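For this depiction, one protein chain was excluded, whereas all remaining protein chains were kept in their positions.
Lettered A, B and C in written order, each chain numbered from 1.
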Amino acid sequence: MKKFRLPLKIMFSDCDPAQIVFYPKYFQWFDVATQRMFNELDMEWSVFWPSNDIAGLPIVDASAKFMGPSRMDDEIEIESWVDEWRDKTFIVRHNVINKGKVIVEGQEIRAVIVKDDTNPKGISAIPIPDYLKEKL
Amino acid sequence: MKKFRLPLKIMFSDCDPAQIVFYPKYFQWFDVATQRMFNELDMEWSVFWPSNDIAGLPIVDASAKFMGPSRMDDEIEIESWVDEWRDKTFIVRHNVINKGKVIVEGQEIRAVIVKDDTNPKGISAIPIPDYLKEKL
Amino acid sequence: MKKFRLPLKIMFSDCDPAQIVFYPKYFQWFDVATQRMFNELDMEWSVFWPSNDIAGLPIVDASAKFMGPSRMDDEIEIESWVDEWRDKTFIVRHNVINKGKVIVEGQEIRAVIVKDDTNPKGISAIPIPDYLKEKL
Partner (left out) sequence: MKKFRLPLKIMFSDCDPAQIVFYPKYFQWFDVATQRMFNELDMEWSVFWPSNDIAGLPIVDASAKFMGPSRMDDEIEIESWVDEWRDKTFIVRHNVINKGKVIVEGQEIRAVIVKDDTNPKGISAIPIPDYLKEKL
């Protein structure tokens, strides 16, 4: 699987009163890291979604193990990759690396949804398209 | 176990371009819901932490299953409770209820840490104090 | 002018490493406070906007003076009111009150926009509708 790297410098605004990164922020960065994977493959969501009738890549499950903190001015890196393709979902893993150590192990399970007027919700999950598996 | 309820009205600022709550926001609310549990028991962190030499209740693991969305103006409720006491961690569960259905099942595993000059990190995790188990 | 009050308890997640509320958070609360004004008048944006062909109430100017901090567990109140109706904009003022003192004075200038296919941007600002002036 291709691995993608997102370097980040921890800013004042990322930290909480305990002077470490506030944990929900990592999930926001996982979302950013996943979006960056698509950007790096020239599949910007603002273009790629409408041109493939995709309504979104919603999260069905997210989790993270926190083994150590990040502090202001730390230079971290988020290493991200698609770890598994299932029928209608795919798993993106995110390792947060700080000073050479993996300090957070994260995981998102995402679906691919399209607009669907036959569904009362207006959307449906579709089998993961082959072109996604090839690209990522 | 005592159950705690946090009612929330979904605001414009909680939602993403897909016009549903942005998923990391739920983790922020889990943090808020956990803090509210302490508030309701008259254990406000700003008082309770220093008076018990506690440096914080850091997250060691967080996860959530997302079964349905919340939209602007929905009135949701987060039902929270301590589900399990382990030696040095405790598990807080959070059910997000929207229109009578559980749409998100979340879980935080937290430790209790105190300042400790004998530890190179300056802090140590301690066994869960009995008074916490009794109160919660 | 009608005044509206939004009570808030400052949470851990609202504060920055200096252990006070991070200043952009006040602007987020101003947005929430403005939306609440409409909610209290039974003009929930999710209903009121589409039923009046409104595409949004965008900010054209926002400002705040910060005279004092808020800390975790403080119980603050945001007092909000429409201070002035101009031709195509209106001014919402927000006073943040902590322990009896106004600690932040904020102001938003907002427009009312509707969808407009004759405009290359797809939207147009309209004169403030009279029903808004009467209600607020």
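The rule we apply is simple: a residue touches a chain if its C-beta (ideal position, glycine included) is under 8 Å from a C-beta of that chain, and two chains touch if they have at least 3 such contacts.
Keep in mind the model is a prediction, meaning the values are calculated, not measured.
Although one chain is omitted from the display, it touches the following shown chains in the full assembly: A, B, C.
Only one of the listed residues, A:Asp16, A:Asp31, A:Asp61 or A:Glu108, touches the absent chain: A:Asp31. Seen from subunit C, the chain kept out of the figure touches residues 18, 22-25, 27-28, 31, 55-56, 58-67, 69.
Although one chain is not shown, part of subunit A still touches it, namely residues 9, 11-13, 28, 31-32, 35, 39, 44-47, 71-73. The missing chain lies against subunit B, touching residues 12-13, 15-17, 19, 22, 24, 72.
Assume only the chains that are shown with their structure count from here on.
For subunit C, the chain with the farthest CA centroid is A.
For the pair subunit A and subunit C, the distance between mean C-alpha positions equals 32 Å. Measuring from the averaged C-alpha position of subunit B to that of subunit C gives a distance of 28 Å.
Centroids built from CA atoms put subunit B at 23 Å from subunit A. Counting only residues that touch two or more partner chains, subunit C has 12-13, 72.
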